[in-house]
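These notes are about the structure you will find just below.
Only a single protein chain was left out; the remaining protein chains are all shown in position.
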Amino acid sequence: MADYTDKEMMALCAGRLVPNGAVLFAGTGLSMLAATVAKRIHAPESVVFFETGGIDPALDELPLAVADPRVMSGSAMNAGLIEAFSILGHRRLSTIAFLGAAQIDPYGNLNSTALGDYRHPKVRFPGSGGACDAASLAWGVIIFMQHEKKRFVPKVDYLTSPGWLDGGDSRQKAGFKRGGPLAVVTNLGILKFHPETKHMYLAEVYPGVSVEEVQEKTGFELDVSQAVETPAPNEQELRILREEVDPQRLILGPAA
Amino acid sequence: MADYTDKEMMALCAGRLVPNGAVLFAGTGLSMLAATVAKRIHAPESVVFFETGGIDPALDELPLAVADPRVMSGSAMNAGLIEAFSILGHRRLSTIAFLGAAQIDPYGNLNSTALGDYRHPKVRFPGSGGACDAASLAWGVIIFMQHEKKRFVPKVDYLTSPGWLDGGDSRQKAGFKRGGPLAVVTNLGILKFHPETKHMYLAEVYPGVSVEEVQEKTGFELDVSQAVETPAPNEQELRILREEVDPQRLILGPAA
Amino acid sequence: MDLTGKLMTAKQAVEKFVHSGDQVSLGGFTLSRNPMSLVHEIIRQGLKDLYLVCHSQGQAMDLLVGAGCVGRMEIAYGGLGRFAPTCVRFRRAVQQGDLSLEDYSNYQMSLRFWAGAMGLPMIATKTGLNTDIVKKDGFSPEDRGKGKVPGLKLAVQDNPFAEPGDKVVLLPALNPDVTLLHAQQVGTDGTVRIKGLSFADLEQARAADRVIVSCEEIVPKEQIRQDPDQNALPGFLVDAVVHAPLGAHPTACHYFYDYDPQHLKMYGKVAKENESFQAYLDKWIYGCRDFEEYLAKLDPAALERIKADPVLGYAPGLDRR
Partner (left out) sequence: MDLTGKLMTAKQAVEKFVHSGDQVSLGGFTLSRNPMSLVHEIIRQGLKDLYLVCHSQGQAMDLLVGAGCVGRMEIAYGGLGRFAPTCVRFRRAVQQGDLSLEDYSNYQMSLRFWAGAMGLPMIATKTGLNTDIVKKDGFSPEDRGKGKVPGLKLAVQDNPFAEPGDKVVLLPALNPDVTLLHAQQVGTDGTVRIKGLSFADLEQARAADRVIVSCEEIVPKEQIRQDPDQNALPGFLVDAVVHAPLGAHPTACHYFYDYDPQHLKMYGKVAKENESFQAYLDKWIYGCRDFEEYLAKLDPAALERIKADPVLGYAPGLDRR
């Protein structure tokens, strides 16, 4: 069986979560790989769009930013931010957004703004961009995280993007009509959210990863009792990802 | 001296009121003639746009409605209602709108909706369209009216388009940042509004019209003390209007 | 994505996606790009109690009202330019009390569609302050909040970002059950292209639960995606595509044909009386199995005369008196 990197595994696992026909709000990096690989393997009718206004572009080459001219070529429509956000929150569309963050809490709330005090931050990140909007308005959200204790925290320093807020029905009570995080895909496994409490639990661990390692690298208590092992990537998945989706390894980075 | 019709006189009088460089919100009918004739005579830099989204079209032929394909040809930009209304109210533009109505009151408030009780009207008109918006947001408004007692009324049955409201500073107090009617061009003369009270007064009467006739056909008291006689149309004005602007007499109707 | 399952006749599209009682929004503006082939079909199928939400609508609206399909309407303007300063059957229906009617302005309606398209709960503007549009309700208090009827026509409140007393008008967003459009082109991937002014069509489409697009031409995906800057809607926002050449007649379709002055004048005349209007419906709609039969009854010379000049987009020199 072929060796593979964490990034390859994450892209493929997120891709597997994409239902055919989904309308995907993609960012750059891993989300681009996940969306593209899903489209080429099991979800050919899914459509990718970008907050910048590129709707269903050909994506013959990987864009390195959501404003990359590669999201403007062969598209169904080149619009702007306003139109893109109208699609993101559209009642009739099952939009799924991919998001990453610097911190995540047990309810899938994300921080991509700053560490420390907001007005005197220790570390400043780029900010919400469209992440807060996707987390507020999309039908569902899939989150990418590096699995580290400092990133999986009981409380985020700044709540940029709303997940399940305080759990239970707090998201609905806050005034959101739909949405919420579906899964967190990390370099160790896949986490999901309890249907009632909305607290994060471990759903899958990757081959060769122990549930103990996951718990150790998570800054809060995790229910790991339902964790199963994720199937390893197959040859077809790896071939498509490496040869068709990112042949220059622009996002995948160094090979295994 | 050439004979001329009421419509010709009204189109030319309204056209004379257009400053060069103005951004004109035009409707159909007389306003189209006034805008086009002004552009061809003394205001070549003025720009015409339509609430439908046609910005500065070539207007090689007269449109018969604001959605006529003739407002989409040779234009600077073909947009939609949203963009047109953003121009109408734009702070940096001196937009002038031409409006007509079924009724007008002493403060230039207009009714183009209904006569009688609103919910059980005796006569129904087309409704506001963009008139209420132009009267609310444009820098200034020029009004066309047939001069009849039933049309110049102390109080309109339905206030579709805000003029000076109750006069004085009531328009500003209502929350409008600018605008208000500049003049009313009728088949008898031109009425303007007192700088303080905002009450309508007679500014000009056409050649051959008496101020008594104007007062008689106005359903409220008019100050006629400042009325002067309007200069008759000159040959150039009439030639351009008849030969270049509306050679088919689509809007002008039967010749004099 | 392709048109499989989406490409259908007007009959199928209306059967599947438009129901009596629906809140319906019509594309186009007065005498341009009215979705006439779809509207004929609605009339033929005898749908009732439609709740029209319009900015400035003309021929399509007037036919629907005249044929008795409409029970309730929000509107800014019902007219047809020089051909009917007030739409004839519309005026008659309102004066007779046959319609439950509420007035807004064009900008207000455009903003309400826009807000619906954006998923915004409401939208604030200064247009209309102190007018009867703001002060007078058209719908009866008992109907408020029922079905799609907004609980409030609108609300006036202070602007929290300005000095106290600075008033704004809050308008409820619009999300029609179905929007009917006529476009110039649809790609085999469902992508819609509109040429010339788009009016509020895109907002109306993005605000709706269901969208039917009739079009002059269906073109290959490769062709319509060669210039994505010109496209108006992606295929995933469209439920049904109807290939309907001349589908906006007697209204205009930029770059394809002009409005038909003769037909519009004839309509304006017959619409004045119940008998002659009924005869119009009988001949031109009920007496036709589909829109093709309607077109076949038209004078071919008249259709030739309204053909658009490929550069100007309309028929120059057309006798429009």
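Per-chain numbering from 1; labels A, B and C assigned in written order.
Throughout what follows, contacts are C-beta pairs under 8 Å (C-beta built on N, C-alpha and C of every residue); 3 or more make two chains touch, one makes a residue touch a chain.
In this text the structure is predicted, and so the values were computed from the model without any measurement.
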(message) So there's a chain missing from this view; which of the remaining chains does it actually touch?
(response) A, B, C
(request) Check the options C:Gln95, C:Gln230, C:Gln262 or C:Gln278 and report the residue that touches the missing chain. (result) C:Gln230
(message) Using the touch definition from the top, which of A:Ala67, A:Val211 or A:Ile240 touches the missing chain?
(response) A:Ala67
(message) Given that one chain is not shown, which residue among B:Asp3, B:Glu45, B:Glu196 or B:Glu243 touches it?
(response) B:Glu45
(message) Considering the whole complex, not just the chains shown, which residues of chain B touch the missing one?
(response) 23, 45, 47, 49, 55-58, 72, 74-78, 82-83, 85-87, 89-93, 137
(request) Over the whole complex, note the residues of chain A touching the chain we left out. (result) 28-29, 51-54, 60-61, 63-74, 78-82, 85, 88-89, 113-114, 118-133, 136-137, 158-162, 165, 174-177, 248-251
(request) Name every residue on chain C in touch with the hidden partner chain. (result) 111, 118-126, 150-152, 155, 157, 159-162, 166, 168, 170, 172-173, 195-196, 229-230
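Just so it is clear, only the chains that are shown with their structure count from here on.
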(message) I need the common contact partners of chain A and chain C, sorted by label.
(response) none
(message) Report the chain whose CA-based centre is farthest from the CA-based centre of chain B.
(response) A
(request) Averaging only over C-alpha atoms, locate the centres of chain A and chain C and give their separation in whole Å. (result) 40
(message) Suppose each chain is reduced to the average of its Cα coordinates; what separation in Å results between chain A and chain B?
(response) 57
(request) Indicate the whole-number Å distance between the mean C-alpha point of chain B and the mean C-alpha point of chain C. (result) 27
(request) Give the residues of chain B that touch two or more other chains, as numbers and ranges in rising order. (result) none
